[in-house]
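Note that one protein chain of the assembly has been removed; the remaining protein chains are unaltered in position.
Take a look at chain A:
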Amino acid sequence: MSKVVDAVDLSASGPDGPAAPQRNRPGALRLLRSGQVRLGCALVLLTMAFALAGPLLAPHDPAKSIALPYATPGDGLPLGADQLGRDVLSRVLAGGFHLAWMAPVAAIAAVALGALVGIAAAFYGGITDTVLMRVMDVLLAFPALLFTLLFVSVIGPKPWLLVVLTAIGMTPGVARVIRGAARPLNDREYVMWSRTVGIPARTILARCFLPNVSSPLLVELGMRLMWSIGILAAISFLGYGIQPPAADWGLMISENRTGLQNMPWAVLAPVACIVLFTIGGNLIAEGSARVIARTEGRG
């Protein structure tokens, strides 16, 4: 018998030829080859590094008045002073710390929870599917921001509470998307094969389902990061987040918006930080979706 021969097997050497394999390799890392995703990651990481290290770098005590209200930039105050005469630069450096850890944690928690619910609903189907998805629908029916404000006003503005509420608010959306992506996998032959030989459900979920929805998961992660930044900044702007005199980007916009004409830097600097952070998340989501659309469907 002839060995190691595959008779005229042309499909692999089709349009892209045998050199294509590397590009065809599945896995989330291929997303990093997209310039958009790379730029997005760079923006997110830079903003996070800036915000997390910021409190240590602040030249002045961000909570202390050291100049006249709305003092213009110059003279040791590169970005001027805010409405209470505090150093804007120090407040910008110190004011991103909470957002920088809360937004990613909330986004990751929402995506993890949503993926769990979505995959379970898709795999088990039937009554499990109905119950899980109806619960998600009920959650979705509450306006996430009002829901959050309600709990915060009762329990108090605790960072962990904000993270949990933001995550729960975003979970139903993730669950729906992931359920949609996971359902067709039930009809894939490798899942059917796994069922016929009796591979345990948790192994099928971990080996067949999770890796095959990793692409939509990454898109969701980028998008939910962007949203959670927006929600958390909004909560802070409304005064339900970090309490004064501590510095926070959302809070700074709220505090200094009356002096926008006199001293725009007190508003513009935190806005710029939030914008960069958000655009980073958006680029990750957008770029991933593009790479996936381009490469998916190649077997």
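Just so we're on the same page, contacts are C-beta pairs under 8 Å (C-beta built on N, C-alpha and C of every residue); 3 or more make two chains touch, one makes a residue touch a chain; residues count from 1.
Simple rule for what comes next: contacts and distances are computed from a predicted model.
Student: From the names "TonB-dependent receptor plug domain-containing protein", "ABC transporter ATP-binding protein", "Acetolactate synthase 2 small subunit" or "Response regulator receiver domain-containing protein", which one matches the UniProt record for the unseen chain?
Tutor: The UniProt record for the chain left out of view names it "ABC transporter ATP-binding protein".
Student: Specify the residue from the set A:L84, A:I199 or A:V275 that touches the hidden chain.
Tutor: A:I199
Student: Please identify, in ascending order, the residues of chain A that touch the omitted chain?
Tutor: That gives, for chain A, the contact residues 1-21, 24-27, 188-190, 192-199, 203, 207-208, 211-212, 214, 298-299.
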